[in-house]
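Structure, as structure tokens:
Every protein chain except one is present and positioned as in the full complex.
Naming follows writing order (A, B and C), and every chain is counted from residue 1.
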Amino acid sequence: HNGFSRRLTDEEFDRYSRQMIVPGMGREAQLRLINSKVLIIGGGGLGCPAAQYVAGAGVGTIGIIDGDVVEPSNLHRQVGHATSRIGMKKVDSLITHLRDLNPLPTYTPYTYPISPENAADIISQYDLVLDCTDNPATRYLISDVCVLLCKPLVSAASIQKSGQLIVLNCPPTPQGKVDKKYPPCYRCCFRKPPPANTQLSCGEAGIMGPVVGLMGVAQAGEAIKILASALHLPSSIPSNPEDDPHNLIQPTLLIYSYDLTAAPGPFTFRALKMAPRKKNCFACGENSPQTLTLEGVKSGNPNYIQFCGIQTPKIVL
Amino acid sequence: HNGFSRRLTDEEFDRYSRQMIVPGMGREAQLRLINSKVLIIGGGGLGCPAAQYVAGAGVGTIGIIDGDVVEPSNLHRQVGHATSRIGMKKVDSLITHLRDLNPLPTYTPYTYPISPENAADIISQYDLVLDCTDNPATRYLISDVCVLLCKPLVSAASIQKSGQLIVLNCPPTPQGKVDKKYPPCYRCCFRKPPPANTQLSCGEAGIMGPVVGLMGVAQAGEAIKILASALHLPSSIPSNPEDDPHNLIQPTLLIYSYDLTAAPGPFTFRALKMAPRKKNCFACGENSPQTLTLEGVKSGNPNYIQFCGIQTPKIVL
Amino acid sequence: MAPEIETMPIWVDFAGGLQTLFSNKPNHMISLPIFNPSDFSPANVGFLISHLVKNHLKHPQTEFFVQEDGHLTPGILVLINDVDWELEGEEEYELKPGDNVIFVSTMHGG
Partner (left out) sequence: MAPEIETMPIWVDFAGGLQTLFSNKPNHMISLPIFNPSDFSPANVGFLISHLVKNHLKHPQTEFFVQEDGHLTPGILVLINDVDWELEGEEEYELKPGDNVIFVSTMHGG
């Protein structure tokens, strides 16, 4: 009854055959996608394309959380929305689009922002999380809760002509396990947020549609890799990650630099090797069970807003 | 009256402000986009995401040509279509989606395949062409006509877990001009098609949605670069390309290799330097005005089907 | 015991699906003899291709990589140190230790 040994329905076969025949995929990987639950946090410039390809690929349960409504200034890059849905909650607008693209998945809307109070309740219901949000406080919150709940996290961000992507906590590894090369969390890679006066949003600094679009599509690509390889399942945690056959677990930061005045070149895409989980990490390190707990997060400890500062941005970068 | 000095309307400003404030863009570049005409050939896995971001960015006139109808097996990757539009011409389906994303551009549907008979009449009405097709014969045809009509071409292709992208004939340079480092055409880079028995389509060999999606988004990114820099205008042809300040004109083949079993790495994206226009090229070389003409193409010379062979593919790669 | 042959390391990469023919590995370090044993000429890209076919091409459908005349199948691009081989002399390019040669199969799907 676990759904992994059943046949595909004719409709599933019709929809997914073109990806199932790709070497390395096949029926088993397709069933893993169908049996997976993915949470997309943010229904904007990253979330729209990411959701299109996650839904198209047949992930069986897709949750989307975002408190915003669709605005005209979103539509140059947020291609899952529409002029006729301006004013609608982004989550409802995007799910309208996705349901027509692929009616087979179960879509769960959360039409409010993710918060320290609700994050664990929501994230606990999924196998893998896509961070498609737009501010540092939320990024630290999501990573912390993913560590606490042992969920892999595909995190991307983009501004102006730059984008970044990194897969975190994959394979999902319990908090405090640091003796071997276990995977880093967001705090391992980005220990402190930038000062509030240097933080910029897409609204203030601008964003090229194809740049954030490319990062969102790439997020879907990484999520599909992880799910197809079953790397999101707790059983995938190797006792010694250095012996693991999965090349998937090398923590890698992908940086995209789009240049309006130059053809793509050797520096357009860079894949940078990141360090493994850090002993002294506040969220996942040796003593982290003392510094970060689910109860703490829920009751305001750490204080993410204070940690990241109040944003009074100067537009420059 | 040429539209380059006018003010933006409030609605244009609402929609495009987030990209206009990106350094290197601005009002002038936005007006160039609004005054541009882009032809997207193929409304499938490349054409859907490319069209979304070209339309979102505000390109003023968008033509789309494709003779196919929407099928269920398209929808895992052709994210501009929908289940409710299965059986509809892809062009009509995609324009339905785009019009709701951005109603400001003029959309022109061509609901039949591009052919030697109609290619020049259609392409002549545009400033820049996106090749989002799926077979070699059409790719050679499109490139030949772009050379003859002096149009820049953003060509992409994708199969299974690989993608490629190259900007051709940019800045658009008259046929036969080869004494300096002028830009190559498709034939300069790919002189002969692969034997018919080694040609594979996405239907036969399969395709991962995020792979073709990423290439389509990247095509839109390259098109926007060219239009924003006015590199599509005949006046942009430098008398000596080696002195040109535009780094945009270095012919570069971008190769994307998606690996289901590995994190992104230094070989995931490669930007490869291609040779400039070739003296002996059949389409754009020194003597090409004798070998390739608009009249010839229209009357069946060259014979593209014969040149590329009849496809009897063996599924292997 | 065969006499020892002096070799040099060449980094060979396959993309666009060609890796399927070479043990599904996209990146290879090849120990290439520094001379072509058939005529003792310095190893060039033409010799590398025949060496790859003889020693590394494990797939029965060799026509995806080489034609019967031993030349590369049309539709395969070759890049030497990230530059189109037509700028470097094609098959005649004499390889140096550490050179990187990429074979990319042209794609047509969309």
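Assume a contact is a pair of C-beta atoms (placed from the backbone, for glycine too) under 8 Å apart; a residue touches a chain by one contact, two chains touch by 3 or more.
Treat the numbers as computed from the prediction; the structure is a model and nothing was measured.
Of the options A:L75, A:V145 or A:I159, the residue whose C-beta touches the omitted chain is A:I159. Which of A:T106, A:N197, A:N240 or A:N301 touches the hidden chain is settled by the complete complex: it is A:N197. Against the chain not shown here, chain A presents residues 42, 44-47, 132-136, 139, 156-164, 189-195, 197-202, 205, 207, 212, 253, 255, 257, 259, 267, 270-275, 278, 314, 316-317.
As a convention for this text, only the chains that are shown with their structure count from here on.
Note on chain placement: the centre of chain A and the centre of chain B lie 30 Å apart, centres being C-alpha means. Centre-to-centre spacing of chain B and chain C amounts to 30 Å, using the average Cα coordinate of each chain. If you average the Cα atoms of chain A and of chain C, the two centres end up 39 Å apart. Across the assembly, chain C contributes residues 20, 82 that each touch 2 or more other chains. Of all residues in chain A, those that touch two or more other chains are 23, 266.
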